[in-house]
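All protein chains but one are shown in place.
Entry: chain A
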Amino acid sequence: MGNKQTIFTAQQLDAYQDCTYFTRKEILRLFYRYRDLAPQLVPLDYTNHPDVKLPYELIGSMPELKDNPFRQRIAEVFSEDGEGNMTLDDFLDMFSVLSEMAPRDLKAYYAFKIYDFNNDDFICKSDLEKTLNKLTRNELTEDEVRMVCEKVIDEADLDNDGRLSLEDFQHMIVRAPDFLSTFHIRI
């Protein structure tokens, strides 16, 4: 496969290949997807590391993400500034972790961060309530939401501090039979 592309240097492509789960072809394809979101902002030449950030609105309108109730959290978790505005690095990182080849532990780590709405490294009851409301589009009553959150904390909280730490979450999710198949985005 010849190096006919002029977007990245060979070292850059190598570095991306090492840091993500994508092959060279896929990285280039993802770059074109990134560029298609805003062709006027994204240059065709990344060899001099331009500092380009796409705003969250463009990312959130991608067909792979627009129906996902957690798209804002996903963008926030993977973006450098925590606001959802993503550079190409963040973009590649996001789809790499969400691809089929990422291992379970890595996905569990990022899933934890996605569900941790207030970014305090713990999934507390309010995080759970927000997750539940996003999942059911606010169609459950408050009582029902409360009961479900209690049950979750009861099931998964191992060290009994009333919230889920990363270890609790990983311990629980590692045995979930369909976590790998649901927590993945095809692009």
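Miscellaneous remarks
The criterion applied here is as follows: a contact is a pair of C-beta atoms (placed from the backbone, for glycine too) under 8 Å apart; a residue touches a chain by one contact, two chains touch by 3 or more; residues count from 1.
Simple rule for what comes next: contacts and distances are computed from a predicted model.
The complex appears with one chain absent; UniProt names that chain "Transmembrane channel-like protein" among the candidates "DELLA protein", "Transmembrane channel-like protein", "ARID domain-containing protein" or "Dolichol-phosphate mannosyltransferase subunit 3". Seen from chain A, the chain kept out of the figure touches residues 15-16, 18-21, 23, 63-64, 66-70, 78, 80, 89-90, 92-93, 96, 98, 101-103, 105-106, 109-111, 115, 118, 120-121, 124-126, 128-129, 131-132, 135-137, 139-140, 144, 146-148, 150-162, 165-167, 169, 172-173, 175-179, 182-186.
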